[in-house]
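A single protein chain has been removed from this complex, and every other one stays in its place.
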Amino acid sequence: MSDFAIETAGLTKRFGKQLAVDGVDLAVPEGSVFGFLGPNGSGKTTTIRMLLGLASATAGDIRVLGQAMPRRLANVLPGVGALIEGPGFYPFLSGAANLRRLDAADGFAPAASRAARVDHALERVGLTHAAGKKVRAYSLGMKQRLGIANALLAPRELIVLDEPTNGLDPQGTREVRHLIRSLASEGTTVFVSSHLLAEIEQMCTHAAVMSGGRLVAQGTLDELRLAGQTRARVLVPAADASRATRILTDLGLPPEPEPAPATPGTQPGGAGLGATSGTRGSANGPLPTPEGHFALPGEGAGGAGVGESVLSAVLPESVAREDVVAALVAGGVRVRGFAVQQASLEDLFVALTGEGFDVVQ
Amino acid sequence: MSSDTPPARIAPAAAGVEAAAPDTHGGAPDLLGRRSRRALGWGFFASELSVLFRRRRTWAMLAALAAIPILIAVAIRVTDGGDGRGPAFLDRITQNGLFVGMTALVVSIPLFLPLTVGVVAGDSIAGEANTGTLRYLLVSPVGRIRLLVVKYAAAAVFCLTATVTVSLAGILIGIALFPVGPVTLLSGDSVSVGESLLRSLLIAVYVTLGLVGLSAIGLFISTLTDAPVGAMAATVVISIVSQVLGQLSQTEWLHPWLFSYYWLDFADLLRQPIEWSSFGGNALLQLGYVAVFGALAYGRFASKDVLS
């Protein structure tokens, strides 16, 4: 038996010519809240469909709750609750009747406790008052809640939620977050997909990032943060800028033009992501400014002052940050400010999945 | 299905990652009394029937079917009927109200019954795909074969309901508007009202049997698409094509193989003695259709990617 609630190896799905999922090796530890992150069209839902036996994999192996899928589907699925690509209900039935219907479909669910379990699930998602209302009359958010209630109908070992906060109001989003935490505290593994980083960052212990059908990063949130690039920023008088540039380049930190604050992306890439090693980020790291930049001591709100320039470079792991300052000072550069910037997950996400508005094809 | 091991349950509340030890997969006794074997499906079948009969659409179709004998009876009553130009059965209604139901069946068999059956059978899988409930049923897990069987059984129940609706509405309106008495059979012999009601029931069973093959075709088509309207239309069109082929002398070799071949032979139950051969032939033919199209539906659905 493995300690993974979900494990895939080389999972691949091809729709005609298009590779929707391409060689994905997922490892979702038991008891984790696992964020499955990726922009629209990156293959999250398709992966989830394969995990649950709805679609067959073109290639690759799947184990869910320690058993092979889809071969052991009938044994595995009773322990799995799922919300897949939005809710789906009979509009002409009430919310409660819909849940009873889906529970009756589960051949393993005891009929005796059905009513109680339906009530309980509705209560957990705050739909008790709308239980008797036809789903036709539900708002999108209410349907979404009902979908989550369906996933909670029976005690589960694994709950898969595909974009659970779609269509929810901020209050609903908070409730879902809370619900996921409480499920996790009961020991249930929660696998939650989202295209919103903030959501994942707030509730997950682990995450994986999908891009264009490929899994580009996977690990604990901390590991992922570490996998991001660390930048060093130096504030120097304009007169010292060229000397500083030379010294930094010699150290292996060739300065690059500053990225604009609104789009704090770095170069795509990031081989070796998901690595577990690496030094801890600076404990006394600077606080993010509202723009997302890290302010340097002495730097004004509008950036570098008159007659000053900011040099920014990727700080390789091999170079200690204090050595950078020492080298600059030794080289006669009047360092007016120095900061090390730990990449945010957002930087990482954007770096991994690309920017732009176009859906990856 | 290959094992009876009950699905593993979650560890007690507040257990951490470490506590969710692998051995919880072993099947510890379940706090909520989870079944250790999958239920046979009667509960789900009941649920399927309740979904079917809680739809307004189903009731609208049954009401339309019930309206057929009522319209026929009222029209004949109003015009004083019996001018000898209609089908043979029509003439008899004025003599005996019990013929209304049978006349209505003759009228409904070519189009109205296949239409309603096509709607229900064509909707069976495609409709679930369309509402998005199919994926939730499947991860419940309902079991794909179990779902097909239950869907098919529900469609068959609808066939019976539809036929009985026509027959019963006809008998009731006939009793209300026309004299009722011993019924003259096609052979010229008469049977009592009681026996004629029994034969009406037999006819309803016969007509239902005749529709189960079409239901199997509808079920198969329904597994091919996510668009229920398309599946319904295709099923109805096939029933019409089958009847047209049954009329063409060029396709005579094909006739006994068409599922509509025996449709109007329910009159064999109105002979004295009852001619059972068409009943048996009908049952066998329909069984063949159910086997072939049931297997096709299984082949398609068991391996189908559910992407709706």
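For clarity, chains are labelled A and B in written order, and residue numbers in each chain start from 1.
Methods note: contacts are C-beta pairs under 8 Å (C-beta built on N, C-alpha and C of every residue); 3 or more make two chains touch, one makes a residue touch a chain.
FYI, contacts and distances are computed from a predicted model.
Per the UniProt record, the absent chain's protein name among "Ferredoxin-NADP reductase", "Fe-S cluster assembly protein SufD", "Phenylacetyl-CoA 1,2-epoxidase" or "Outer membrane lipoprotein-sorting protein" is "Outer membrane lipoprotein-sorting protein". Here the chain not displayed is in touch, across the complete complex, with B. Screening B:131, B:190 or B:225 against the full complex identifies B:190 as the residue touching the chain left out. Listed here are the chain B residues that touch the chain not shown: 84, 87-89, 91-92, 95, 106, 181, 184, 186-190, 249, 264-265, 267-268, 271-273, 275, 277, 288, 291-292, 294-296, 298-299, 302-303.
The definition used in the following text is that only the chains that are shown with their structure count from here on.
Across the complex, chain A is touched by residues 1-3, 5-20, 22-25, 31-41, 43-44, 46-47, 51, 54-56, 131-143, 146-147, 303, 305-307 of chain B.
Note for the complex: chain A touches chain B at residues 1-3, 29-32, 49, 52-56, 65-66, 71-80, 82, 84-93, 97, 100-113, 117, 150, 154-157, 185-189.
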